[in-house]
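Removed from the display is one protein chain of the complex; every other protein chain stays in position.
Naming follows writing order (A, B and C), and every chain is counted from residue 1.
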């Protein structure tokens, strides 16, 4: 690991996720160095400009800084495509939080631009980097379990999101289920058709925004396997994730409900030390995805999941949304 | 428990299930006595005529025997409705293995006849009597978890059935998934609409008979909850059942994969002592359902699940079959 | 199962355990019939004289009744040896709740008498008949795991016993740990030496009676394996049992904390449906031990665990008590 291999990073947007990435780059990602942190709020940028990094409100300062080899875009979703476009123009490698855009045409346009310019790119589907998910996918890929027959992913959030977030989220499939969709594609393969079934049972605020908070999405894969994704916007006991894949030779299961392996047994029951939510649950995956991106850059490669994954997972999410609204199965090829 | 309260039983059909019931009635059901066992094969009837019970090939002997208060029908499915009709004519209380018939019109006809004659009747959906299932249903009924939001039942058989059985089974929904459907109705309530998604991935013999062996069935309940049932005809690690119900206040889960709580840890992994299949898994439920029937008879009541449950669970199973064949969601009211 | 093979039972003492045995014999033990129930309190005897059994205060009526083939002794511990002696004089087969006596000399005297008269005898160490314990022992016996290296049994009671019971119990080793000792002997083999370490930390009432309520007992087996038994008189979350045996090829574990496989997940944690105590936990084992006794009688054999087990497990319990009081390791051969 010589000095010349260090990838200099500029972080764009220092909110919840951006600041975590800034800290990881500064302290937990080998071969990476945090050069600068940009945020419209300078005080926020300063707070997360760890080590010798500088803080700035000026995006161009980052994009014109020759020490910045790569940008990590964690700005507002509505700004992602603009920031990708500018970074690509500046020739920086790009790691972008999902989604590129909630609109498929805009997503395609920007991804095409990135590809045309041969910009190394990675999209932030961090679950692929969780050790359990990664191991499960690897075993399927290597054929250890034989033919895949049935996939199931369940993700239940601890509590509803704030209303301002819901209003611009694009709905449960584009905002949240897209993570399970990406996992399904990652583990099993491309999806041909989806059928959505949803209800607004948890919080009327979702209904107010024409959104649902309880969903079952069935999947038909190109390779003839079938699958389902279950989601809820409220799980009183904590963030609850589970993936099961039934195969010819048996099933693989990953679940990780607890932050530590501590159990408390008392007169009220058994108490596990749950993960509160995705930031805690995928803390290490957020580090590992950037590590993988850095490792790819050092080897002169692009990242993975890539532009194609950004587009395909969004297509499925949009097909699911359409299925919900139109009350019928929707072919992904319609999108 | 005085002698006068003992219910005398005649068992009709001494195959796999019939012989288990005969043994339970003879030895493990309080307040019941095995009077006679009828089978077309006299040697078989004799083998299971436990205690002082007699064996016979003659159905009329059982039906005309004044010591026989109730019959337990475990004959071939195709004979169920005829045997119910005869037993009802003879005024015997009836416990019938599921299904009454695989045809809904015939089922309705016979159930009507039983009701018209006020014959105490119980249908053999034994899962309701498993302690875990029963407790889960009770908690939901008592409102302990608040509003029900999402139901899931998974049942995976250890291996495909023999071809002759498949040919006349009525297909996976009527033959097998009907148990999960009955559990869904038992726990959550009546089902309004179903959507079936299935594949023949396990064994071509299912495809040969226009049947599937991997299925995801989504459910829309009258009370606005949604749900799903997952089934497979092959689970290499053993009979694999799990029910989860997500509610306003949390989730309830019952699973029971192992016959004893023994775990073996060795260089090859962890080995649980699985139930091989339903006869082992629901051994005690098969006893408890007959016990419940006897207890109801002693109190002068009919059993539960009753004629209505026999009809309703079948309607949903037929709707699921129709959904699979027509590739669309099917309202149960269509059936 | 012809009528002639039915074993007629007289139950002596219809308290908590006696009444359970009476009910089991009347309804859940194949090949057994409840003939009479004797209790000093006639109303109690009547309450549990299930079916056609008679109730009596007169022990001699039972012992002189030719329909009584076997007695089940569940009277006060202090009366066990007297009742065994009388039943043996009357030539009845004997199933006796543990212990025969809390005194080793008296135990030896009565067991010798039973053997001299060739009376079929079984002692009530019911854990041997729990499916998990039985399966674990069988696997060890058949050598499936290779050489046994280390044994562990943990039993924690939900709450302290009432004072009057403590006063005459003989102390924690003779009263309670003797069950774990018997399991150790059943699974691993005879014990050569024990070392007791105990405290009175849970309830001062134990200290008042020179007893302890928290104990670690280490075991040295004749076959060179070592082991330990952990006990507590208070486990707020429920009756908590676990047996682990480390062997050359791995470990075997049995635990059974929950009455059903139901889990409730809510904002307060995870709640299992625990067994309250031994009557619930070993409900089926209490049936199975009597079934095994009946099966042995039908074959003209004595039961197992037998007179030798009654003596040996008590010897170890007395050695443990001595070790605690004298603060040193005690050879079982000293007893």
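Keep in mind that, in the parts below, a contact is a pair of C-beta atoms (placed from the backbone, for glycine too) under 8 Å apart; a residue touches a chain by one contact, two chains touch by 3 or more.
Small disclaimer: the values here were computed from a predicted structure and weren't measured.
Screening A:135, A:222, A:301 or A:326 against the full complex identifies A:135 as the residue touching the chain left out.
Only one of the listed residues, C:61, C:251 or C:304, touches the absent chain: C:251. Remark: the omitted chain is touched by one listed residue; of C:30, C:113 or C:150 this is C:150.
Here one chain is not drawn; of B:65, B:103 or B:266, the residue touching it is B:266. Residue positions on subunit C in contact with the hidden chain: 147, 149-150, 152, 156, 195, 197-199, 201-202, 214, 216, 218, 220, 224-228, 230, 232, 234-237, 240, 246, 248-251, 327, 329, in rising order. Not every partner is drawn; the one left out touches subunit B at residues 235-237, 240, 264-272. One chain of the complex is left out; on subunit A, the residues touching it are 1, 3, 26-30, 50-52, 131-132, 135-136, 139, 145, 249-256, 259-267, 273.
Convention: only the chains that are shown with their structure count from here on.
Across the assembly, the mean Cα position most removed from that of subunit B is the one of A. Distance between subunit B and subunit C, defined via averaged C-alpha coordinates, is recorded as 37 Å.
In this assembly, the C-alpha centroid of subunit A lies 43 Å from the C-alpha centroid of subunit B. In subunit B, the residues touching two or more other chains are 249-251.
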